[in-house]
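What you see is the complex with one protein chain gone and the rest in place.
What follows is subunit A.
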Amino acid sequence: MSDDLFGELTDAVVAGDKDRCRGLAEQALDEGVDPYRALMEGCAEGMNIMSDRYDEGEAYVPDILLSAEALYEAMDVLKPHIDVEDTGVSGKVLLGVVEGDIHDIGKNVLKSIFDAAGFDVIDLGRDVRPEQFQESIEKEKPDILGLSALMTTSMTGMPKIIENLQKAGLRERVKVMVGGAPISEDYAEKIGADGYAPNAPQAKKTAEKLLKQKKKEA
């Protein structure tokens, strides 16, 4: 029975049908289904499918945005009923688009994929000043800092953020990954980032790799 419901939740996320997602999430609670399993085996699986399709050029940003909306609709219903200890959250990620850049669609797509992957995501939004990143790292203690930029002018803010973290003695606490249209692997290496991804689905893999590294180093 649960498996059928999980499959329906997956389909509803893939279809970007938020009303159906909410209805199915409520049904899951009514039927006593484990909300965490409904989220991860149902909704997150749908987001994984969409993420793969996007990576393969079979789905586009509108599809991902609608799927994300459906995912969040189900999360709204399910999350309050999930015991934090059951979640097995694999890591905490702080995301933001660097100062001077308001192009956040890539970051928003990334956030939905990270949410579906079970990361604890803190989204600082767009046009984020370096000090804001620093303050949030001190306060939230994330495992990963994800920086996004679309403009060649704003990308120059990334090394400054990393430098600031070093000066503040925070650099060793957090893995830094960077992405966005003008960013390349070479650039990531040059500025001292730990990881790079060319798109959101690849970023999930990079984040998982960095988390493993961080755990080993701990």
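Annotations for the structure displayed:
Keep in mind that, in the parts below, contacts are C-beta pairs under 8 Å (C-beta built on N, C-alpha and C of every residue); 3 or more make two chains touch, one makes a residue touch a chain; residues count from 1.
The rule we apply is simple: contacts and distances are computed from a predicted model.
When the unshown chain is looked up in UniProt, the name that turns up among "Methylcobalamin:coenzyme M methyltransferase MtbA", "Cytochrome C oxidase subunit II", "Binding-protein-dependent transport system inner membrane protein" or "DNA-directed RNA polymerase subunit Rpo1C" is "Methylcobalamin:coenzyme M methyltransferase MtbA".
Within the full complex, the residue among A:49, A:65, A:82 or A:170 touching the omitted chain is A:65. Where subunit A meets the missing chain, the touching residues are 16, 57, 60-63, 65-66, 69, 98-102, 105, 108, 127, 151-157, 181-184, 187, 190.
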